[in-house]
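Shown here: the complex without one of its protein chains, the others still in place.
Up next, chain A:
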Amino acid sequence: MKQTIKVLFAIGLVAGVSGCSSYQQRSQMDAFNVSWVQGDYLGAVEAMEPKPSLTGKKKAEDKQLLELLHQAEAHRMAGDHTTAIALYDQAETGMKLDDTSGLATDLLEGGMAVLVNDAERDYTPMLAETVLVNTYKGLSFLQQGNRDLARIEFNRADDRTRRAVETFAAEIATQRDALEQEKGKQQSQQRSQQQSIQQSLASDALQQSVAAHYGEPSQWSVYPEFIVPSATYLHGLFFLASGESGDLEKATVSLKRVAAMSPGNQALAADAEMAEALAAGRQSRDTIDHRVWVMYENGLGPVAKETRFDVPLLLLHGNTTSPAYTGIALPRYADREPVIEPLQLVDDLGARYLPESFSPMGKVVRTEMQARFPAVLGRAVASAAIKALMQNAAAEELGAMGQLGSALFAAATTQADLRSWQAIPDHWEVTSLPRPESGRLTLEGYNGQQGDIQLPEWPYTLVYIKRPSQQGPAQVSLIDLEGRHGGEHLSVFGSSNADDLIADAT
C-alpha cells in the first residue's frame, strides 16, 4: 500500500509540475502579447522577466532563451539598442549552449520529453528565429552607426541560413534512413518498447488519423528551400550599400535569391537587377541618385496552437501486438493578424508608393515545421506509447488505483510545446524610391493617420518600420545603410482602445 501511495505521489508530482510550468509559460506569453500589441514595450520586457532557478540563482542563457529573445526585441522596439544588442548576445550564447550540450543533457531532455512532453525541454529556437536574431542585431548596430559590427551580424545571419539549408537536407536524409532501418527491424521481429513506437509510427492507421485531424504537412505551401526572405534581403541591401570591394557579389546573390522566392514583387526584382548591374560594371554607383528603401514589418507572427486527438497505437504485450487508442497533442501554427490598412508613402511631389508584401512568416515557419514534423510526431507518439505501456503495467502491478493514477498522469502531461518567439511579424513589405528633394516623406496609415519623416541626407537610407498591431504605434527607424551615421528612432500612429488591443493579442 505504501508503495502504491509513493508511486501515485510521484506521478501526481510530475503531472503537477508539468501542468504548472505549461500554465506559467502560457500566461507569461499572454501578458507579453497584451503589452506588445499596445506598444507598451517596457511592459513587454517586464512580462518576460526570467524566473530565477530553484536555487535562486540566475539561470544559464540556454534556460532563459525564450525570455531573452522577447526582451531583446522589446528593447529594440523601445529604441534602446544597446540593451537589445546585449540581450541578443546573451541569446546567442544560449543558442550555442543548446547546440553544444553534452550527450547526457540531450538524453535527459529527450527522456523528459517522451515521459512528460516537449515543453519540458529547454527552448530550442526555430532556425528562422536564429537567423532573425542576427538580422535584428545587425539593424541595431546600423542604427548605432557601427557598420563594422553590423557587417559581422549580417555575415552571421547568412551563415545561419547556409547551416539551415544543410540541416534540412540532413533531416530529410535521416528520416529516409530511419524508415529503411525500420523495415529491417520489423523483419527481424525484435520485441521492445522501441518497436511499439516504430510500428505505430509506420502504421497506415496512425498516418491516416494524423492526416484527418492535423492535415498533411506535405500539402502545406512552403518555400522550395529554407530561407527567411526578409533576412536575406537585408543582407543583400547592406552589402549593396557598403561599397567595399567584393560586397556587390554577395549583395547580388542574396537579392537575386529573394527576388526568385517572391516572383511578382517588383521592388525586389528592381533591387536584384541593380545589384547585378553594379556587380557586372554595367552601372556605376556614382550614377545612382540618393535612394530610400522602406521596409515594413507588419502585424503579429504565427503562433502554435494545440491540436489533440486520439491515434491508434500498436502495443507489444509479450508475443502479441494489441491495438490501443490514446491521445497525442501536436503544435499547429496558426497565422495571427496583420495590420490590414495599407501603409503608403507620399513624397514632397505627392507621388505615392505602396510597399509590396513578401516574406510571410507563416510560410517560413511552415517550411521549417514541414521538415521538423516527423521528429515532433515521433516524440509525441513515443510519449503516448510509453504512457500507454505504463498504464498497462500500473494496472497489472497496482490494480485500479495504479491504472487511474497513470491515466491521470497521461492526461495531465499530454501537451504540445507551444513556445515560440512571438515578437516576429506576420510578414514584411518593401518599396524603394528616390530620396525626395526636400527630404520630407509622409507615412499614411489607418484612417487617414499621418506621420511626417525628415530624411537625413544620406546616399542610402533605410526607413525600417515595425507595427505589430493597428492599435499600437508604428516604430520607425531611420538607418544609414552605409553605417556611417547613427540613426533616428521615432514612433508614429497608434490608438489606445483597450478592448481592441486584448482581442488582437489573443
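Everything below uses one rule, namely that a contact is a pair of C-beta atoms (placed from the backbone, for glycine too) under 8 Å apart; a residue touches a chain by one contact, two chains touch by 3 or more; residues count from 1.
FYI, contacts and distances are computed from a predicted model.
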Chain excluded from display, named as in UniProt, from "Dihydroorotase", "Quinol oxidase subunit 3", "Sulfate transport system permease protein CysT" or "Penicillin-binding protein activator LpoB": "Penicillin-binding protein activator LpoB"
Sole touch to the unshown chain from A:Glu166, A:Asp348 or A:Asp452: residue A:Glu166
Which of A:Ala31, A:Leu108 or A:Leu149 sits in contact with the chain that's absent? A:Leu149
Touch with the omitted chain, as defined above, among A:Lys96, A:Arg285, A:Arg308 or A:Arg352: A:Lys96
Contact set of chain A toward the excluded chain (per top definition): 95-96, 99-100, 148-149, 151-152, 155-156, 159-160, 162-163, 166, 244-246
